[in-house]
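Below is one structure. I have some questions about it.
With one protein chain withheld, the remaining protein chains of the complex are depicted in position.
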Amino acid sequence: MTSTSFRKNLGLIATYALWIILTVITLLPIYWLFAISARSRVELFDVGNFIQTTFYAPNYLEPLTDPVFQRYLINSLIVATSNALLVSVLAVLATYALSRWKLAGSNNIFFWLITNRMAPPAAFALPMFLLFTRVFRIGQWTMFDTRIGLILVYCVFNLPFAVWLMKGIMDGIPIELDEAARVDGANRWTVLVRVILPLTAPGLAITFILSWIFAWNEYLFAASLTSVNARTITTGLAGYISVTGTEWGQMAAVAMIATLPALIFLIFIQRYIVMGLTFGAVKE
Amino acid sequence: MDSNRTGWGLLAPTLIILGVMGLLPFLYVLYISFFDWNVFSASGQMEWAGVNNFRRLVFDSAFLGSLGRTLLFTLLAVTSELILGFLLASTLLRDFPGKIVFRTIHALPLVIAPIAVGATWRLLTIPGFGLAPYYLDRWFDIDYNIGRYAEQAFFTTLAMDIWHWTPFVTLTMLAGLTAMPKEPQEQARVDGANRWQVLRFLTIPMMMPVIVTTVFIRMMDALRIVDEVFMLTGGGPGNATRYVGIYIWRVVFPQTDYGYGSAMSLLVLYFTIVLAWLLFVALAQVGNQQSSS
Amino acid sequence: MSSRRLLPLLVPLMIVSMILAACSAPAAPAPTAEPAAGTDTSGGDSAAASGDTSWWSEAAAPYAGVTLRGVSESTPASRYVEEVLAPMFTEATGINVEFEVTSWDEMYQKAIQDMEANTGIYDFVYIEQDIIYTYLGRDFLTNLTQLMADNENLASPDFDVNNFTSFIDNFKDPETGDLYGVPMEAFIKINLYRTDLFDDPDIQAAFEAEYGYPLSVATTHEQYRDNAEFFTAYGEENDMDLWGTTVQGHTGHPSATYEFVESIAPTYGVYNWGVNLDTWKACVDNGGEMNSDTAKEALNFWLDMLNYAPPEATSSTWDEVAASFAAGRAAQGWVYGENATWIATDTDRSAVVGNVGVARSPLSDGVLEEAESGEGYIGYYDGGAFGVPHSSRNKEAALLWLEFIGQESVQADWAVAGSRIVMNSTFDDPKVQEADVATNGYYTMLKDDGPLYRGAPPFPFHNTLRESMDPFFWQALAGELTAEEALDQACAAAEAAMVQLGYGE
Partner (left out) sequence: MEDLSGVQAPVEHKGRKGFLPIETNTFDRVFISVIIWVAIHLLWMRFLEAYLPLWIAGIICLALAVWIIRKG
């Protein structure tokens, strides 16, 4: 009796130890990022000072009060949110179709959808650029340097992921539920909205969140397909690595600012993450 | 017939967007991979090159070395993340006070932009004002300088990737383990199977779909890693961390060798698709076995 | 029932409205940046009194409301343009300027892509001095001389090519002498040293006791090495974070190659990166110089300097080198001159304010004579200009803008903010004189020694050549290759790259 409870306690202590160490490892780089962001340039090389006691506010104030930077933030917010919304809705529709209809070659379509995420992005920046500047144009208006352009481009790597995630969840919903609702006189749309959507809600939440994070964090396409109006915050971050002073302090501050919204987001929704990430693979 | 049309209708927006944004650029890349096109060339024109770009590619030892390094990096990163993630997820199965806090903190790196992750780790490891070199030297007398020592740089990028992506694996594993039915395991324990046997013959087979899916997703992303490593080492020292993503970036942008860069991209895409397809087939096999058993 | 019907309609509607919201024009049409309150640009207002504003508004009348778009690297000089000159220009002419200030790599990528694809996104681009030969060769730029001749009413009386220093010659077509770019930035790579250390009598005595000759700023490589060794040892003995020199030796960044070919090799008498400009060959066997014994000696010297440089040297680009020096971690070092002013004056960012001296790089015998006769050069005269891409749709308005930044009256404040000088008259401005004193004579040196420095060799394939050589320098810095191996392999790779491009077959 006592020995099992002792073992249980030991297990608990070991678990605690493990997680405390992990937490330290996880937080250390982030803490250091913060410490650097709070230092003026002359203090940077003072590594021995591990505990940050001073706070050099200009690192934060300069970007935050800069109208250009504010525009980057707003762009990032709009692009990430619109993209996540669009991707979630499309993924639900697509996976519903893939899962409930007998479409010719649906497995191949599914695989092709996924391959879209695999391309090394660098070489694809040039075709995208040409498409945006030459093909997608209406008179003077081109898709280059617009937020709608970025929203659509991010679908290329977010949609496959979302479809992958939702497909498993869709497949996991018993077909009998559809049929029961249909017998009760519901049409397809109602089945989707009333029966399917509530059941996929956790998965949908995680799809939305991960798409949002990926879109918020993307750099290469944001850098090469925008110029002034639609720039996002990650490109702003890269701008601080410049001649005459990699502005380490400011760069760290911008990195903190760029991370914060995603962080808050994570804390609010984190309980959905575990519920939604099953890929539907384990069927109950 | 009519209902099939509805099905295609639901799928259509996805297919159109990916067709325009994914397939079209792919076809264009395929097209220019058969041309010599370099802003800096003597002629400056786009010239038909046949398969010359690919011919050049298979003899380009620097590129093939880079591809090999990327595969090694992917293998090591994905394996470590998988093992770590599985272990961590199993400790999270039972309740203990503070679990939610730990889990949330653990998931933090997941939301940080790759480019910011690179910046964070650079600040951590840069000699001069980085934390790691300073304290490693002070406490353990280790000369840690990722600008200078190839192995250190390689393992630092590995550590960075593990730090960044293990939480993702932990969460998928946790989701899988939570959703898994408990009865077979309890039954097996009653029947006298030990912990290891339960893990080996019950948990892992049942988790296989989740594991394969996670490997699939991590593999795709690890093979095309650019931002983090670019910020951290720029691909150095020497060639140590010049993974294909960075290699292609250098060929396409500073060298403006569009044709050759496209050929490289296609080769990498080819490798990824083949690997992914094999995994996909494996996943289908696992699925069939499960449904038939 | 109706609500059931509504829902499926609502979802697509929501998407459409989101998308519409996203693609509608940005709420504020490019907020005109306030002249920044930063310390750098505090002198901006006085320049506003310059020029004949009525001429500008008259000439620009047909173009009022046009938006010019440009791209540049985020240097202090560019930031000054973005924050001070662009709003001034908009006020005087009614022409808007949208200015994209970005990282070095990205700037190239975007400008080249735009001009190669003929998309016409940019109306003016930053032309780094070393890329001009490619742009000219590909007819990427608009001939400004021609443009001014065609539009006489647009030729500003305040803009005169003859006001500029000889640096503007880099942006002229060598054959016709026509102008393709208006210089906005120019500086040389100099040797900075710590006056507080070099002038300290105790240190001087200690040095002389050890090396048998008096301590001074190095004029030869041997002396530079001794200084570096001495100060590294001195730092160690006194438990200071002090090393003997800086090395711009990032093992994954092009800046490392640049430091060697532009700042080290020429001081040994190896010019043009060791490439034979007639035959486009680099190896000694084929008539090049890249792997000559002198070049190898130079590389060995530079690699040796890593032993006396702070540990971050192998992670340092041009930025970090300046940061290291500003943090007081190096007694001497090669630093781009655009950093001179802030290192010498800005107490927020520099720990060595008031203790900065400038000097020529150490030279081998005979190099100075070769430089004076015009045969060689002692270092890199860097900088850039703004030019108008051939694809621009607003060439006339862009010309006005370039003339505006090429006025004599805006130069002095800009020079102080960005450590850059493109006109002879700027040297005499009181503000510049003041900054000259603070930097112990950087601007005087730029003026006097300028002719001894030179821009990049006239390679029409600059980036590709450098990229082909980079890995070998990185490996040499990481200790994976010796200097000899690195240069032998680099010259072979360089030749292969040139042949691939169609040169020197």
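Per-chain numbering from 1; labels A, B and C assigned in written order.
As a convention for this text, a contact is a pair of C-beta atoms (placed from the backbone, for glycine too) under 8 Å apart; a residue touches a chain by one contact, two chains touch by 3 or more.
Bear in mind the structure is a predicted one, so any value in this text is a computation, not a measurement.
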item: Partners of the unshown chain among those that are drawn; value: A, B
item: Residue in contact with the excluded chain [from B:F59, B:W139 or B:W196]; value: B:F59
item: Residues belonging to chain A that touch the chain removed from view; value: 99-102, 105-108, 171, 175, 178-179, 182, 187-188
item: Contact set of chain B toward the excluded chain (per top definition); value: 2-4, 6-7, 51, 54-55, 58-59, 267, 270, 273-274, 277, 281, 284-285, 288, 291
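One rule holds in what follows: only the chains that are shown with their structure count from here on.
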item: Chain A and chain B, separation of their C-alpha mean positions in angstrom; value: 15
item: Touching two or more other chains - residue numbers and ranges from chain A; value: 44-45, 126, 130, 238, 248
item: Numbers and ranges of chain C residues touching at least 2 other chains; value: 109, 320, 327, 329
item: Residue ranges of chain A touching chain C (in the complex, touch as defined); value: 40-42, 44-45, 62, 67-68, 71, 78-79, 81-82, 85-86, 89, 126, 129-130, 133-134, 144-148, 151, 189-190, 192-193, 223-224, 227-230, 235, 238-239, 241-246, 248
item: In the complex, chain A residues that touch chain B; value: 12, 15-16, 18-19, 22-23, 25-30, 32-33, 36, 44-48, 50, 90-91, 93-94, 96-98, 100-103, 107, 109, 111, 113-128, 130-131, 152-153, 155-156, 159-161, 163-164, 168, 188, 213, 216-217, 219-220, 234, 237-238, 248, 251-252, 255, 258-259, 262-263, 265-267, 270-271, 273-279, 281-282, 284
item: Chain B to chain A touching residues, read off their complex; value: 3-4, 6-11, 13-15, 17-18, 20-22, 24-26, 28-29, 32, 88, 91, 96, 98, 100, 102-116, 119-121, 123-124, 128-131, 134, 163, 171-172, 174-176, 178-181, 206-207, 209-210, 213, 217, 220, 223-224, 226-227, 244-245, 248-249, 252-253, 258, 261-262, 264-265, 268-269, 272-273, 276-277, 280, 284
